[in-house]
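Reading through the structure tokens given below for one structure.
As you look at this complex, bear in mind that one protein chain is not there, while each of the others sits in place.
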Amino acid sequence: MKFRVSSELAYNVNSPSTLLVNVHAQRLPGQTIIEETFKIDPYIRIEELTAADFETRFIRLEVDAGTLLKIYYQAVVDTSYKVIDRAQLEDVSLMQLDGEVIPFLFPSRYCQSDKLGRLAYKMFGHINNVYEKVLAIVDWIYENIEYASGSTNSHTSAYDTISEWTGVCRDFAHLGIALCRALTIPARYFTGYAYQLNPPDFHACFEAYIGGQWLIFDATRLAPLNGLIKIANGRDAADASIASIFGNVSFNAMTVDCQLIDKDFVSITHQDLYTKAIALTVV
Amino acid sequence: MKFRVSSELAYNVNSPSTLLVNVHAQRLPGQTIIEETFKIDPYIRIEELTAADFETRFIRLEVDAGTLLKIYYQAVVDTSYKVIDRAQLEDVSLMQLDGEVIPFLFPSRYCQSDKLGRLAYKMFGHINNVYEKVLAIVDWIYENIEYASGSTNSHTSAYDTISEWTGVCRDFAHLGIALCRALTIPARYFTGYAYQLNPPDFHACFEAYIGGQWLIFDATRLAPLNGLIKIANGRDAADASIASIFGNVSFNAMTVDCQLIDKDFVSITHQDLYTKAIALTVV
Amino acid sequence: MKFRVSSELAYNVNSPSTLLVNVHAQRLPGQTIIEETFKIDPYIRIEELTAADFETRFIRLEVDAGTLLKIYYQAVVDTSYKVIDRAQLEDVSLMQLDGEVIPFLFPSRYCQSDKLGRLAYKMFGHINNVYEKVLAIVDWIYENIEYASGSTNSHTSAYDTISEWTGVCRDFAHLGIALCRALTIPARYFTGYAYQLNPPDFHACFEAYIGGQWLIFDATRLAPLNGLIKIANGRDAADASIASIFGNVSFNAMTVDCQLIDKDFVSITHQDLYTKAIALTVV
Partner (left out) sequence: MKFRVSSELAYNVNSPSTLLVNVHAQRLPGQTIIEETFKIDPYIRIEELTAADFETRFIRLEVDAGTLLKIYYQAVVDTSYKVIDRAQLEDVSLMQLDGEVIPFLFPSRYCQSDKLGRLAYKMFGHINNVYEKVLAIVDWIYENIEYASGSTNSHTSAYDTISEWTGVCRDFAHLGIALCRALTIPARYFTGYAYQLNPPDFHACFEAYIGGQWLIFDATRLAPLNGLIKIANGRDAADASIASIFGNVSFNAMTVDCQLIDKDFVSITHQDLYTKAIALTVV
């Protein structure tokens, strides 16, 4: 499916600062960038970097104090996804692990799985099938955590969300990841553009590694799973934030958009996951 | 310098469990494994995995309930290091960044640099030279944080240590890393065997990325910097713990040893860092 | 019922220190001190203080560095309790509040009820009757939190326990209190000697203010409710710790004992609370 995605960010830069901006759609098998524009206003020399362990595309900016910085990105992206029959996942009761996946078992800044072992085991440990276990986690989050815009901030972590029971997409994703890892299921953060997300914004959800592939889950149920355009994966939002800011910079404004170019879009939603699993990253 | 290192770990495994054991010295340019033995008692099929983003060598064990598990490692390792003149680092006032280094700027499980920006900037921001900045951080930690065995646990993070002012080598390293990252200096955790560490144990310190190389720092001052044999690097102890345990496993006993095989060892200590920097990883 | 209670505490005092010791059984309507001995070794001038808002009896000690301090307490105490018919509590669906009770609605050091509102409301908000609500809280804690000696420390709070799902009597009490307050039910910490507690130790549980009286609850189910001899009430353990220590003092050893003097003790346990409520403090 082809989508036109765009984002505009504006910041007031109050001291000489470094920004690592991460708004580009990834180039991936299964996610083709057909066209792309990136602009900075005022003009600043930029540097594109790719982080070691993911395909994440960072733009590095060194900005002077007193700058009103604007960042524009626009792209046309063609995405695909893979449907996996539930039957194929029936007997996947054992972790299938390769070296690349190991770090996604470890606790991270916003996903303190080391602290949630007993809770996760008591709540979900009785479910044998790994895929069902993750579905149960995602359903529990959806049913119990209140989605409330503005209820959390950039320091909020899964350890907060498991007791405060409120958050936004980022918090829902962090809690899902933390509970998976606590049950020895590798899980990673996913951030991207999302079709039909209302109000339009960047979106976050997560992927769990089951049966040798990364399957997508979204505990918010706010956007179709086949309307996601990947910006980044990471251990959590620390690896995949839209902008990592080093310096005194204040956020000013943001607009995000995601339009369908193709026709005949048939949503795949959380309900579909009860019968078939979805892998976005076709490796 | 040649060292003979060894470790023995014993665990009571109370439920079917997975362990990722990480006691092997790394194979590196500048760190040669001359001989090596690894044994598990009782005999269990093991799998050696290498994590994606580091050279860390994990041994994966699936262990049945009711096992008294013993793990033995022994190796002869030849290490070297590189001395960098302070003069070479004088003008390194700007971050030199490549893609591989980016994740070491981000906050991690035990190094919440995102919360320590103001404190770090007020305390160390006035120092222009990056190398001096890191020395000042390491000196401040040494002078203010009380080294107290047993004062912290595996959940303790830099965010605790910055206010509780006590910890062990792991906590000293986490705080150093967090303060560096808060000042836009990439920093990573280092764990290994350490010559002359008393009592003998695994040791932890950290490396900061300055002038295009990883320089070693140890805020505990408990072991010579040229007596370190690397087991792992990582963002923090979450990536580099001796054993990551998934299941109900209780720790039983541990012995660690590090003997010099060569003669004529001349210690390089923290004091030497005022005149010359040390890089352990010769890339 | 008459009980003989005793405790011995030993500390190494490493710097000039102040201790507020709180091991005396309270003098109360319904709890009569028949005889009592308190000794300090070495002899130090002591001061008995009673805190403003409770009947708690503090002994204040100023101790020199280098002291091996021993504290002995022994008493014979006669206790009674009041049984309240469940029927009497049926229609108590509204908070009955007087000024003295207000502070027990507020969050405190170890009972961060301000953070647990959504969780408490979603889990227990559907129960209309206040007494049943508290019973449901206490049952949930008993069924889900693992009682594990040594799993927590003196900094552990309800905010930790609600996610880590492990703790000791103190943690069970803190979580019960926090959940009650989050639901606008005044609740306070209770600490004392406990008959048939095994191994013998000081015990902690909590009281909730329902229908104009303080009713006792113990989520640990470790001791009969009519075998409790009150040392202190408080907002949480911060008000009612056995010893509040200001200075460098290390804990050395402790013994606690509680023997029945009367005969024909009939235990009242948690199970009995389903049919009748128990008030220990007869005001």
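Per-chain residue numbering starts at 1, and chain names A, B and C are given in the order in which the chains are listed.
Quick note on the criterion: contacts are C-beta pairs under 8 Å (C-beta built on N, C-alpha and C of every residue); 3 or more make two chains touch, one makes a residue touch a chain.
Small disclaimer: the values here were computed from a predicted structure and weren't measured.
Peer 1: Among the chains in view, which touch the chain not shown?
Peer 2: B, C
Peer 1: Touch as defined at the start, partner being the missing chain; which of C:66, C:103 or C:212 qualifies?
Peer 2: From the options C:66, C:103 or C:212, the contact with the absent chain belongs to C:103.
Peer 1: Of C:4, C:27, C:60 or C:82, which sits in contact with the chain we cannot see?
Peer 2: Residue touching the absent chain, from the options given: C:60.
Peer 1: Which one, B:10, B:84 or B:119, makes contact with the chain that was left out?
Peer 2: Once the missing chain is taken into account, the touching residue is B:119.
Peer 1: Pick from C:154, C:259 or C:275: which residue touches the chain that isn't shown?
Peer 2: C:154
Peer 1: Just checking the interface: what residues of chain C touch the absent partner chain?
Peer 2: 18, 20, 49-53, 58, 60, 95, 97-103, 105-109, 112, 114-115, 154-155, 184, 238-239, 244, 246
Peer 1: Could I get the residues of chain B that touch the absent chain, sorted low to high?
Peer 2: The list for chain B reads 115-116, 118-119, 122, 144, 146, 159, 162-166.
One rule holds for everything that comes next: only the chains that are shown with their structure count from here on.
Peer 1: Hey, how far is the Cα centre of chain B from the one of chain C, in Å?
Peer 2: Centre-to-centre distance between chain B and chain C: 43 Å.
Peer 1: Rounded to the nearest whole Å, what is the centre-to-centre distance of chain A and chain B, using the mean of the C-alpha atoms as each centre?
Peer 2: Centre-to-centre distance between chain A and chain B: 30 Å.
Peer 1: Would you pick out the residues of chain A that each touch at least 2 other chains?
Peer 2: 115
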